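Of the protein chains in this complex, all but one are displayed in their positions.
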Amino acid sequence: MHPLYERLKHLFPLDEVTEQRPDLLFVTLPREHLRSLLLHLRDIEGFSHLVLLTAVDWIEEGQFQLTYLLHNRPKAQDIGVRIKLARDSATMESIHTLWPTAATYQRELREMFGIDFPGSPGVEEDFILEGWIDLPPYRRDFDTKKFSDENYNHRPGRETHDPAEYMKQQLYPNGL
Amino acid sequence: MQSKDFSKAELQKRTVTGPDGVEFEVDPMRDYFCEAPPTVMPPAYIKIVEDLFNWARAESIWILGFGTGCGAIEMRPLMTPRFDAYRYGIQWRPTPRQANLFVISGYLSVKTLKRAIRSYEQMQNPKYVVGLGSCTINGGMYWDSYNTIKRLDDYLPVDLYITGCMPRPEALLQGFMDLKKVIRAGNAEGANRYAENFAWYKANQKQIIHDWDMPEYSW
Amino acid sequence: MGIFDADRSQYPTPGPDGSLDIDLTSGKYLKLWQGPNHPGITGNMSLELIVCGDEVVKGTTHVGYLHRGFEKLMERRTFIQCFPIVCRICVPEPDFNEYCYAAAVEELAGIQAPERANWIRTLILEMGRINSYLMYLGGQAGAFGLGVIAQWTTYVRDLMLDRFEELSGARIYHMFILPGGVRDGLPDGFEQRMEETLREIEETLQQVYDVMFCNAVFKKRAVGLGYVDPAWIEPYGITGPVARAAGVANDVRKDQPYLVYPELDFEPVIGHDSDLYTRADVRRRDLLLSVDLIRQILAGMPSDGPLMAEIPSVLHWRIPRGETYIRGECSRGEYGYYLVTDGSGYPRRVNVRGPSYTHAVALFERLVVNVNISDVAALLVSLHTYPPEIER
Partner (left out) sequence: MSFDWMKIVYALLTLFIVVNYGMIITAIFQKIGARIGRRYGIPVWQNYADLIKNYGLRSSITHGTMFYLGPVFRLTGGVGLLLFIPVIYGSEIFSNFSFAGDLILILYFVFFGTLGMALGAAESGHPYSAIGITRGLSQVTASELPFALAVFAIALQYQTLSVTEIVAAQQGGYLNWTLFTNPLAVMAAMLSFLGSMMRPPFDVVLAPQEIPIGPPTEYHSSYLALMQTNRMIFPIAKIAVYVCLFFGGAVSWPIFFLKVFLIYFVSVFVGVVFPRFRVEQSIRWFLIWGVPIGILAILVA
């Protein structure tokens, strides 16, 4: 197993671990240990660069996955920390005190996924959208095509085919 | 969901104390925005004067320097040695007051559309709009996006579309040449069309821009 | 203290949490908006500046004018349908989107791109880097009112676009690097025409150096402006030339070599003063480095071999559940794609990590404080931000 994982597994209750590449490790962690793990990684393991913070909507499982991706430049190592949140009333503690730049990511997540980060600077303000009236758009249950059809006037004449269906008809006219 | 309240604190009516200690009332909605709707401006009465003006308008096209989308990237080549649009009397103005031509360079997100309309309304009659790229015509690549408009001519009076994704500078030059013909023939009356159908345009704009800090009346 | 230094006592003092209490009605401050319709702003974004006299007390970046929801759109497109739209995320340097997306899909699908395709990919990425830097040099000089540099650099950039055109058929959106390989090989005589273009670029860069970097007025304005403390690099996630100008050899091409970079001979360009002038100089030298790399690539490229790996039929292309992150060094810094798949024919989630995201928002808001209003545009340009990659 990955040497980094060997060092971490005694300290933190890591769940699912994926070694994607020799230099990229993903670990899953209960949410209450996030801050201590990030501090450990930043200050002791040298993962001092927050590459990104984003979310994935696993709507089937009723969960949001938050991914904190950290990078250790001297060792050329990346680690992604996965946190699972319940999809309804999703809130998470803010890490803007560890990395000031995380505030921007948290603003975006709040707007695009509806995940709240209480205490993060400016998290209440509009970041990208303005006057948004529907579900947060990056959630899986928000259908962008439906929204676009309902709200915008389309110019007639554009024929849309479901590409898979269309190509099936083109390639296999007699059925698969 | 439509009833969401977008009123902002800085736009509320309030009493402020000036630096000299005098108190006065501020109503930003009324004080900061012009309330007069645009009016139709007829062409000059004498034909030869109008023709002269149309010639000058065609020969001196001042573009508003507002790159709304990716099309803005081809603007710099357009103004530099290889394509050099200055040869045709085309130049950039940084302020909408002095510009005549608004090039919508690509898709408009709703947030930009609001600014684009404001900029357009600040321009002086006669003014022209050129839509650049497929995305202004029918949404192009972003036909199913939740944040971009699909037909520009519902919101602003478009004089000319230039197709492509993205249009090459040659296409832009050709488009400007065509626009010149339209102007010289006296057919570029987009501003008057906008004034005549103001209610229709506003209704279209209102349909998608939900957060609009303008007085209710010009809505 | 010089006679023109401002009296700091009239400025607001930040509260314990760093927030400023600014009373705009006091008449002491003026709120200014720069952009989105402003010639000094790179692209379509806006800055909300609160100034006191000539100096900025507080600056806020507002983005979102270019948001098209790519990350959402890709969730409802198949893997191959995503390929033509990814390049539209970052307009001035689209190739990195194509490469990162292709590499992420290849990794999760277990496809190995052929050797020759990797060489061509590297070539394209370096060509795109040159374009981007040429654009930057013009913009940086233009922000100080030196318009002639933009004319020269855009002229040679057009020559580079010609090379792109003969390679891929398009000037801006090349759509050349697709998952599995590249679309085509090099056309006949490409090396020779490329060499001519490179010579022209070097010549122009020499002139740019003479007129811009040796110019007393440019130095007077640029030296010492916008100092980025090396201690900020980690907290603010600074990468690329901004970090290299601060003396940190932060270059993904060297740190985590991808494509054929391990076979090329180069050293990351670094500077030491970390001000606007150094950043411009680092980018100029990096441009020369790219010229050199292109020569090495053309010399080392295998002349034949497959260009595309076998990819599954696009109708049945499913990728098993997994997630990965691919990074590359674009002209602004670290560019990365975070791709999550769920076993279906569509990506579950794509997240684009552009360097401008941190540079233009958190870092810029920090840097702009106490900067003279004349220098705001130049400062923004010196971070080399492209708004479309902030909001996608």
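Order of writing sets the chain letters: A, B and C. Residues in each chain are counted from 1.
One rule holds for everything that comes next: a residue touches a chain if its C-beta (ideal position, glycine included) is under 8 Å from a C-beta of that chain, and two chains touch if they have at least 3 such contacts.
What you are looking at is a predicted structure, and each value in this text was computed from that prediction instead of being measured.
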Chain not shown, its touching partners among those shown: B, C
Contacting the left-out chain in the complete assembly, out of B:Thr95, B:Asn138 or B:Thr163: B:Thr95
Selected residue (touches chain absent from view) among B:Gly69, B:Gly106 or B:Pro126: B:Pro126
Residue numbers in subunit B that touch the chain omitted from display: 34, 41, 43-44, 52-53, 55-57, 59-60, 62, 65, 80-81, 84, 86-87, 89, 91, 93-95, 97-98, 100, 124-126, 191
For subunit C, residues in touch with the removed chain: 4, 30-32, 38-40, 54, 141-148, 151-152, 155, 211-212, 215, 217-218, 220-221, 372-378
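Criterion: only the chains that are shown with their structure count from here on.
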Distance from subunit B to subunit A - Cα centre to Cα centre, in angstrom: 37
Subunit B-subunit C separation of Cα centroids, rounded to whole Å: 29
Subunit A-subunit C separation of Cα centroids, rounded to whole Å: 23
Subunit C: positions in contact with at least two other chains: 64, 67, 69, 72-73, 76
Touching two or more other chains - residue numbers and ranges from subunit B: 111, 144-147
Touching residues on subunit A, where the partner in the complex is subunit C: 18, 20-21, 23-24, 26, 48-52, 54-57, 67, 69, 73, 76, 78, 80, 99-101, 103-104, 121, 126-130, 137-138, 140, 142, 144-145, 163-164, 167-168, 171
Complex interface listing, subunit A residues touching subunit B: 128-134, 137, 142, 144-145, 147-148, 151-155, 157-158, 160
Complex contact set, residues of subunit B against subunit C: 16-19, 64-70, 72-74, 76-77, 80-82, 92, 94, 96, 107, 109, 111-112, 115, 119, 141-142, 144-148, 165-166, 168
